[in-house]
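Excluded from the complex is one protein chain; the other protein chains are retained at their positions.
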Amino acid sequence: MTLYDIALLIGAECSNTDIDIVSMNTLKEAKRGEISFLSDSKYEKELALTQASAVILPASKAPLLPDGVIALSSEEPYLSVAKLSRYFAKPINDEQTPPAIGSNVVIYPTAHIENGSVIGNNTTLMSGVYIGTNVKIGSNVTLYPNVVIYRDCIIGDNVIIHAGSVIGSDGFGYAHTKTGEHVKLYQNGNVIIEDDVEIGANTTVDCAVFGSTHIKRGVKIDNLVQIGHNCIIGEYSIMVSQSGVAGSTTLGRNVVMGGQSATAGHLTVAPFTTLAARAGVTKSINKGGVYGGFPLMEHKMWLKLQAKIAKMIQS
Amino acid sequence: MTLYDIALLIGAECSNTDIDIVSMNTLKEAKRGEISFLSDSKYEKELALTQASAVILPASKAPLLPDGVIALSSEEPYLSVAKLSRYFAKPINDEQTPPAIGSNVVIYPTAHIENGSVIGNNTTLMSGVYIGTNVKIGSNVTLYPNVVIYRDCIIGDNVIIHAGSVIGSDGFGYAHTKTGEHVKLYQNGNVIIEDDVEIGANTTVDCAVFGSTHIKRGVKIDNLVQIGHNCIIGEYSIMVSQSGVAGSTTLGRNVVMGGQSATAGHLTVAPFTTLAARAGVTKSINKGGVYGGFPLMEHKMWLKLQAKIAKMIQS
Partner (left out) sequence: MTLYDIALLIGAECSNTDIDIVSMNTLKEAKRGEISFLSDSKYEKELALTQASAVILPASKAPLLPDGVIALSSEEPYLSVAKLSRYFAKPINDEQTPPAIGSNVVIYPTAHIENGSVIGNNTTLMSGVYIGTNVKIGSNVTLYPNVVIYRDCIIGDNVIIHAGSVIGSDGFGYAHTKTGEHVKLYQNGNVIIEDDVEIGANTTVDCAVFGSTHIKRGVKIDNLVQIGHNCIIGEYSIMVSQSGVAGSTTLGRNVVMGGQSATAGHLTVAPFTTLAARAGVTKSINKGGVYGGFPLMEHKMWLKLQAKIAKMIQS
């Protein structure tokens, strides 16, 4: 897609419109031939260092771009990016190479494996499992019936995923028009699941917008858990049933999330933090400890509060 | 099924028992040849206008029926209706017409399409997808692996449904006997999903008891969301992960439901209402605004309350 086409699509003006753009990326990750964007001023400092060929951004920020990086000015850059993302969305399958299957692999007849994928040794793909394009699955992995792995995801060794769980579905990202419509931000990223992870039944892990949602070594996740796009779940963390982590939140290592607990997005939870059942995290937690309640407080404070409330009822 | 058989089944008395009844319906929607019922006095005013051939209702309400509509008296009309619903339940497949498939449709080998269904152009049905009897799917639709669409549902154009989501499963409706058993109310309705809707992974949308559960144009729904029978989700509304709407609730347009928020059943939520994460709605909301907490309050009140609670802990 040429810059000319892109400028036309998003209603931007720009010089040098015959450059060919092959994909979209973040300011930090973009390379020559890619287009990036500034939709949140907190990333402004990354403009100076970007390797992108072009950047969609408000006209007032164009002077911050390095020489040779072309500005496409837009007063609603996030909306422009969403409109454009559709054209760079990866198709469901675009690979010619048949899957590479290791030794001692058990594949049930109704499992479906797209091209470009690699399945490690001693791995079992049960009935109804779907393996997307370019997926890498390690050794000694068991995917129970009807597990779905979207394209480009990477699953380590000794991973167990129980029936019905979905890995790599699109993150929940939209730009909004002035008239209240939502424009889908097509997702380019993937999910990386490291070794020795176990995931329960009917759990969902969204792929990243760009880059990876990352579940680190030894994490254990229960049934019906939601993990949003671009989250990082630290080593040996535990997420109990019906808990959820909103997009771009990072849990440190050995975090425990109790049943039905949840965090908002774009937060950091310190290593060795325990969240009691139903805890609701709306701000980053900088110091490991035991927390509960919504809004969140130290768990012992929450217990104290409950005692006061009990007294209040009786009065 | 004759009225004689019906009267016998539910232990009612009625005259004119040789009339043939072909289905059940609400007082408002029922036509000649259908049977209806009065199980909640708030629908009493609809008795006078019903076109049903017969109505199950308490004996004391029989005089409210128009001439020519036969009364089947029952002191537990809802229980009678549930017992009867089983005999009018639609079978899983009862169509002879093979599916009508548009052009450029991609159907994976393990997808299953029942008879009577229609699939629009450029639509993709991935592995393990199930399309029930008489389902209509529009154009440019993507159903990711293992999506299940129950019979009679209608899906518009440009709809995306992510892996494992279930559309049109039975609403959660039972009548209860005096000894505490539950009698299933077999569901007759469907789900209508309009154009440009996106639904995440492992979400569930129940069909209507009668009529339709209705998801309007441009709605975006995240993963693991529950939508009960007969709900109406207004245009461009957004439902974040693990939120839920109980049966017969109507959201206006551009309602936003935060993560893990929920509403009770039979409510109305005003257009342009935003519900914070974990908000719990137990009464109708008549005026758009930002609400939070459980029980629900204006979000700024909720923040004020939290400040007071914080002070209370310290005292």
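Letters are used for the chains, namely A and B, taken in the order the chains are written, and counting of residues starts over at 1 for each.
Simple rule for what comes next: a contact is a pair of C-beta atoms (placed from the backbone, for glycine too) under 8 Å apart; a residue touches a chain by one contact, two chains touch by 3 or more.
What you see is a predicted model; the values in this text were computed from it and never measured.
Enquirer: Which residue, A:Asn146, A:Asn188, A:Ser212 or A:Thr250, contacts the hidden chain when the whole complex is considered?
Expert: For the chain that is not drawn, the touching residue is A:Asn146.
Enquirer: Any idea which of B:Ile92, B:Val106 or B:Ala310 touches the chain not displayed?
Expert: B:Ile92
Enquirer: Out of B:Asn146, B:Asn188 or B:Thr274, which touches the unshown chain?
Expert: Selected residue, touching the omitted chain: B:Asn146.
Enquirer: By the contact definition given up top, give the residues of chain A that touch the hidden chain.
Expert: The missing chain touches chain A at positions 108-110, 124, 126-128, 142, 144-146, 160, 162-164, 198, 200-202, 218, 220, 222-224, 236, 238, 240-242, 253-254, 259-260, 277-278, 306, 309-310, 312-313.
Enquirer: List every residue of chain B that touches the chain not included in the displayed model.
Expert: That gives, for chain B, the contact residues 92, 110, 112, 128, 130, 146, 148, 150, 164, 166, 169-170, 172, 174, 180-182, 184, 202-204, 206, 224, 226, 228, 242, 244, 246, 260, 262, 264, 280, 282, 294-295, 297, 301, 304-305, 308.
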